[in-house]
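Before we start, here is the structure in question, set down as structure tokens.
Yeah, one chain of the complex is gone here, protein chain that is, but the others are all in their spots.
The block that comes next holds subunit A.
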Amino acid sequence: MDNSFILQLATGTLVGLGAGYVGSFMVLRRMSLVGDALSHVALPGIAVSLLLNINPFFGAFAALLLVTILIWLLERKTEIPSETLVGIMFTLSLTLGLLLTPEPELLEALFGDITQIQYLDFIITLVSVIAIFIVMKKISEKLMLGIVSKEMAQANKIPINKINFVFLFLVAVIVALGLKVVGTLLMGALVIIPAATAKNTSVNLSQYTKLSMVFGVLSAFLGLLAATYIGITPGPTIVLTAGIIFMVTLFFKRK
């Protein structure tokens, strides 16, 4: 194994880990589609970064953050479910991104290319995933209470809107991190599938979040190994691995 492959494996598994953790709460909050759609929002951000010649992570993150804030505001003001709002935003941004992205880079932006990963990308990923863990640990109980009953959480003086915003922010971070690994079209899957898999097999919250992380890591790790061994594109292979694990756990589903 050469250095660049180790770098890819390390970055990929870190992203899988973070995606598993954040994704577990997205699934509980019925935001599966949101994750999928949000990842598409990153495309115009990537396009602009390419045009300006800066690290696509930052462009993608900026675009995601902008849309996240918009969704959060609209959700509070209108009570329209996030899924509808995101559905509108996402098709629009995808269109914009397709028009803006230079054609040679389009495929990479859509499906990621982890072989292009640099040392700096690894560092950004490492720091961000650590930050995600610290923040998630702090807010996860409050998020959960908000899922059980928003009113009860509010009556217990939990600033539910603020917590939701922090969470959406984390979603934006993890989606942006995943773009290099699996690309804009597939990042939603890496956030959702490990969590959905864990939900099949767990009774309590701590087991669920841990399993979700484990499945995230496994998908990234095994997917990358398989892609390299067989010689196919890593992004889709990672997502396919996640899908296979999901199928297998269906047989162990708790009733």
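Just so it is clear, contacts are C-beta pairs under 8 Å (C-beta built on N, C-alpha and C of every residue); 3 or more make two chains touch, one makes a residue touch a chain; residues count from 1.
Methods note: contacts and distances are computed from a predicted model.
Chain not shown in the complex: UniProt lists it as "ABC transporter domain-containing protein", one of "Iron complex transport system permease protein", "Sigma factor sigB regulation protein rsbQ", "ABC transporter domain-containing protein" or "Isoquinoline 1-oxidoreductase subunit alpha". Remark: the omitted chain is touched by one listed residue; of A:Ala10, A:Leu106 or A:Met144 this is A:Met144. Touching the missing chain, out of A:Asn3, A:Asn53 or A:Asn204, is residue A:Asn204. Taking the whole complex into account, subunit A touches the unshown chain at residues 28, 141, 144-145, 147-149, 151-152, 154-155, 198-199, 202-208.
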